[in-house]
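Note that one protein chain of the assembly has been removed; the remaining protein chains are unaltered in position.
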Amino acid sequence: MAEKVKIRVTVNGVEHPAEVEPRQLLVHYLRETLGLTGTHVGCDTSQCGACVVHVDGQAVKSCTMFAVQADGCEVTTIEGLGEVGRLHPVQEGFWEMHGLQCGFCTPGMIMAAADLLNKNPNPSEQEIRHALEGNLCRCTGYHNIVRAVQYAAQKMQAGVAADD
Amino acid sequence: MADKLMGKAMKRVEDPRFITGTGNYTDDMQLPGMVHAAMVRSPYAHANIKGIRTEAAKAVPGVLAVITGQEMKDAGVGGIPTGWLHPGIKLPPHYAITPDKVRHMGEIVAAVIAETRQIAEDAAALVEVDYEPLEAVTLGSKALEPGAPQVHAEAEGNVCFTWSIGNKDEVDALFGQAHKSVRLEIRNNRLVPSAMEPRASLAQYTKASDEFTLWTTSQNPHIHRLLIAAFILGIPEHKLRVIAPDVGGGFGSKIYQYPEEIIVLYASKKLNKPVKWTARRSESFVTDSHGRDHETVAEMAVDADGRITALRVDTIANMGAYLTTFAPAVPTYLYGTLLAGTYKTQKIYCHVTAPFTNTVPVDAYRGAGRPEATFLIERLVDTMAHELGMDPAEFRRKNFIQPDEFPYQTPVALVYDSGNYEAALDKALEMANYKALRQKQEELRKQGRYMGIGVVSYLEACGLAPSALVGSLGAQAGQWESALVRVMPTGKVEVFTGTHSHGQGHETAFAQVVADELQVPVSDVVLIHGDTGRMPYGWGSYGSRSAPTGLSAIVMASRKITDKAKKIAAHLLEAAPEDIEHVDGQFRVKGVPDRSKSFFDIALMAHLAHNYPADLEPGLEATHFYDPKNFVYPFGTHIAVVEVDPDTGKVKLQNYTCVDDCGPLINPMIAEGQVHGGIAQGLGQALLEEAVYDESGNLVTANFLEYTLPRADDLVQINVGHTVTPCPHNPLGIKGIGEAGTIASTAAVANAVIDALRPFGVIHLDMPYTPEKVWKAMQAGRGMPQAAD
Partner (left out) sequence: MYTAEFTYHKASSVAEAIQMLQQNPDAKLLAGGHSLIPAMKLRLAQPPALIDISKVAELKAIRLEGSTVVIGAAATYHEIASNDQVKQAAPILADAIRHIGDPMVRHKGTLGGSLAHADPAADLPAAVLALGAKMKIQGPGGSRMVDAADFFQGMFATAVGQGEILTEIHVPANAGKQAYEKFPHPASRYPVVGVAVVVGANGVQAALTGAGEHALRLTKLEQALAGKPLTAEAINAACQGIVSPDQLMGDHNHSAEYRAHLVDVMAKKALLRVM
């Protein structure tokens, strides 16, 4: 077995020192080592986006990144985005607008949508559809996913306005 | 009493766990001592296995076992049976691991069990298999040609079965007298279901009690338990518990009994350790049952009044390499019996030949037979309307079965219970602004732009199914559904159903109905499903049966609870049971509203039984087994609008309108979500998706880089409407909605594309309408007199 590598990764605000096999993908480190099973694996060709997490504030596919590459990084997973009682506006949008059915693509979809709204707080419908190009959903036809992101955008805008 | 919850767009109770990443899917589970399986799969579509050498794999540190087909056969593990039989059907053995011959790419030849998944995958690559490759056949019609490679020795000429419905001579006679007839050669493209959660199975063996537990990605855990216990492993049914936890979509692909489930069960006992297997997506493509794959010649005849007189259909339905659980039912009883559609066709004859080929097995995929039937009917209807120079919507209207003609006996066995097809058509035409669309189409054509409008008026039969009827047609299963409603001493309610929710929102919608029935807060009701250890026997979810069949069982059980509660209340209130009314959540004496008992009072006393009717059992729970009297028959009209880019041939969906009639809506938000998703899948078949095999039997489109799933930018916001025609034979009048979108939308999009291409002389094209195919059709038609440019 290849020599293990020592890494330090901060996941959802908690620092984790670990020794990982170089070939361990970040998604498997999250799911199997840390037990954060909200991040899913839906394909093996980096197409489906079920595994999207944020690394240093950017949405990435955790199936296309080795855990060693996350050394020194801040990772946010769906579990760290928000929880019932203090949901992130995108999570709330998915709930309010029925943006999910089987729930399997949902964590990746929410993380990708949250990244979009960080960069573009007021996206058009076409911009939302374009930004979600890397996330496959087989249940919703994307209709309510688009509405969920629009809901979140409005909610976040209202929040910004209220803070002013 | 608060307003009824039925009909309310309640937010889903299952969502908090999914949006926070705390759902529990099979692959999320880790058990102490758990080990991992990796499958060795055939790279060949057709080959004899001359030998398997496992030494190198076994020598890898951490490898616990390498299992072959011969080992399992020697251990007495049986083949995988099919659940639907036809007279004369050939049933070649189907082993979890093939001992001697592979018949499709991806078939399992050995399984490696190791301490980690990494080691299992490393070692699987070291299993040496000596293959003798054979010529392969992948297309149904090719498999039926003389001299085609033989897939199974047991099925001569590769014919698994033939089937027909209707009287051919009578139909031929009507074609002889026809005013006009049209004929289409239709290829219904093969699809890969592609639920987002890959299949996974985890088996645990408990030595002390000699019991197995299987967590698996299933739409119907009881069917697995029955098949595995009684037919495959030969163990007592009560020694196996099958649990389907959160399941990430099914669309039919998670109905079937798959080999991997058997392998992990076998290995868990052999090693006395929990064994988990999770599919890589590349494995899903070559193992999950595919859908559709028909080659059909379809003809329609009309009389001088433009009324459809006859339909003649000859279909080759590719079964793939083996028969999976319900495969023989799909191109027969879910297809041939649907060919009347919404029309008063006088006579119909349909003949089906089902060959084996060297491809992944084909079974039910969302809609299962009904999309194929609808596509064929609605393409013929459009083609005939065009031939007659009639507007396609008006040709449909002219041929509809009328509202006063129900119950309606079709010429293909089914008796439609209710319907109002014209109402749905009119509403859809209005919502889509059909007249204006046609004008716009004309204007755009003058500018060299090609817009197409596709109309479909579909009907489907779902809510599987009256047990005696399907039994007479070959089903080896009942199709009723069960419910257990259990009230606890605190008045909280557990509802157990034999159906399974894997995205359909049953935990919310069914709870809404129970809350109405029992007049309790919906938060006091919990729906429990997907565990053979907890609920009565049930047949699972497919065929849009969960609401019409499963929920009907729940309603009937709930009514038993209410009846019993009234008896307890009568005793406590010293009144006659018939004088007790159930109002505003209270059981009270009619005319004396202050003499009442709450649901909680009743629940508590049912359990204490301290002050209790002498002739009544204590406790407050009820079971109901509901066997439907007929199928249910949802229907509707869908209208798709597309535009074709004349430079590239790319088809872009412009807008989409649908009007569906699934009876009264339980939760409109959830029902509409089902329609959205169904439409996306149907659009996928029409424009994007196709499983393509090359000549050697290699699946070319074997991952998401090659197989095109619809993405967000392939769809538009969908304009959804409803009409409400209640089903006359179930307690809520409800019909299924899970498959309607898919059944209608493939044909709607197809009709729109062909409509757009009319100026190029196009009558029909095979799906999917990929840019090159469309561009070539336009090239061929350019310069034709009717071409607008």
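Every chain is named by a letter (A and B) in the order it is written, and numbering of its residues begins at 1.
Basically, contacts are C-beta pairs under 8 Å (C-beta built on N, C-alpha and C of every residue); 3 or more make two chains touch, one makes a residue touch a chain.
All of these numbers come straight from a predicted model, not from anything done at the bench.
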Handout entry: Which of A:60, A:81 or A:153 contacts the chain that the document leaves out
Key = A:60
Fill in the blank from the handout: Among A:9, A:97 or A:112, contact with the omitted chain is made only by A:112
Problem - Per the touch definition above, residue among B:688, B:737 or B:777 touching the missing chain - result: B:688
Exercise for the section: Please give every residue of chain B in contact with the chain that is not shown. Expected result: 117-118, 121-122, 125, 280, 282, 647-648, 650, 688, 692, 700-701, 704-709, 770-772, 775-776
Practice task
Determine and list the chain A residues touching the chain excluded from the picture.
Solution key: 1-3, 5, 21-23, 25, 28, 41, 44-47, 49, 52, 58-61, 63-66, 68-69, 71, 112, 115-116, 131-135
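Keep in mind that, in the parts below, only the chains that are shown with their structure count from here on.
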Exercise for the section: Give, as an integer number of Å, the spacing between the C-alpha centres of chain B and chain A. Expected result: 30
Exercise for the section: Note which residues of chain A are touching chain B in the complex, please. Expected result: 21, 23, 31-32, 35-45, 47-48, 50, 77-79, 81-84, 87, 91, 94-96, 98, 100-107, 110, 125-126, 128-130, 132-133, 135-146
Exercise for the section: Spell out the residues on chain B that touch chain A in their complex, using ranges where they run on. Expected result: 11-12, 14-25, 27-28, 30, 118, 194-198, 246-249, 251, 278, 280-282, 502-505, 669-670, 672-674, 676-681, 703-705, 709-713, 715, 717-718, 741
